[in-house]
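Showing subunit A:
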Amino acid sequence: MKETIITVRNLSKKFGDFIANDDLSFDVYKGEIFGFLGANGAGKTTAMRVLCGLSKPTSGDINIAGFDVYSQTELIKTNIGYMSQKFSLYEDLTIDENISFYGGIYKLSNKEIKEKKELLINKLQLNAVRKKLVRELPLGWRQKLAFSVAIFHEPKIVFLDEPTGGVDPITRRQFWDMIYEESDKGLTVFVTTHYMDEAEYCNRVSIMVDGKIAALDTPVNLMQTYNAKNMDEVFLKIVRFS
Partner candidate 1 sequence: MNIFKGFVIKEFIHIFRDYRTMVILFGIPLVQLLLFGFVIKSEIKDADIAIYDQAKDNHSKRITNKLLSSGYFRLDKDLDNYDGIHQAFREGKVKLVIIFEQNFSEKLEKTGNANVQILADASEPNTANLLVSYSNAILSSYIKDLNSTSKMPYNIITEIRMEYNPELKSVYMFVPGIMALLLMLISAMMTSISITKEKEMGTMEVLLASPIKPFVITAGKVVPYIFLSIINVLIILSISYYVFDVPIKGSLFLLVSVCILFILTALSLGILISTVTNSQQVAMMISLVALMLPSILLSGFIFPIENMPIVLQYLCQLMPPRWFIEIIRNIMLKGVSFSFIWKETCVLFIMMIVFNLLSIKKFKIRLE
Partner candidate 2 sequence: MQSGKSIIIENISKHYGSVKALENINFSVDNGEMFGLIGPDGAGKTSLIRILTSLLLPTSGNAIVNGYDIVKDYKKIRKTIGYMPGKFSLYYDLTVEENLNFFATVFGTTIKENYDLIKDIYSQIEPFKDRQAGKLSGGMKQKLALSCAMIHKPDVLFLDEPTTGVDAVSRKEFWLMLKKIKNKGITIFVSTPYMDEAELCDRVALIQDGTILTVDTPVNVVKSFDNPLYSIYSDNIYYLLKDLRALSATKSVFAFGQSVHITFNNGTNIEDVNKYLKDTGHSNSNTKIITPCIEDCFMQLMSVKS
């Protein structure tokens, strides 16, 4: 059977009168690429923060990689990786320095950091530019590096918040190749995106509307259910008519 790695039961998050997340329940399986979609302001970011152990839910039982979000947030943080479009690397540090810094944050030994860094730099073919500041790298490379850094400490789950916004189509696909590769090795990937073709790359997709999960299934099943020819249509139908 599929092994569950994220369990969410009746998650609610309120800010005063405003209900950002209304009674969410879902599971994410180990090694799965789980797409987390929704319109702006539907509550994706809020839910993602709760799952990363950054904010406490108002109510509900949530278990991430075997740890409880109320009492074991520190353990959660060491077992997940996080990357967002807006912030992931320090632009005024070099590639080398960024990798070492993140390795240090997750308490890897110096020896470990050194070894893994060489592997990573070779794999991404960044040897010629490793002493350059991250700000000098093209956006696509930066995002690929950011993803690698987010999983540098070999977390069980990685959360990606719009990782490919604005990236050119070829690099975007190279980025997804990396996601596939890691997921194939057993990493669970939790990803938000505005590109609907990327939603189709996911094993399963959830779509949030007004703080609730309006649909959750494989892309193929969603397209059948909503009688749509692609995820773009599915999304439109769900968001507009629910």
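For anyone wondering why these and not others, all candidates are chains of the complex that A comes from, given by their letters.
Keep this in mind: a residue touches a chain if its C-beta (ideal position, glycine included) is under 8 Å from a C-beta of that chain, and two chains touch if they have at least 3 such contacts; residues count from 1.
What you see is a predicted model; the values in this text were computed from it and never measured.
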item: Among 1 or 2, touch partner of subunit A in the complex; value: 2
item: Contacting residues of subunit A [partner candidate 2, same complex]; value: 38-42, 138-140, 162, 165-171, 173, 176-177, 180-181, 183-184, 194-197, 200-201, 219-220, 230-232, 235-236, 239-240
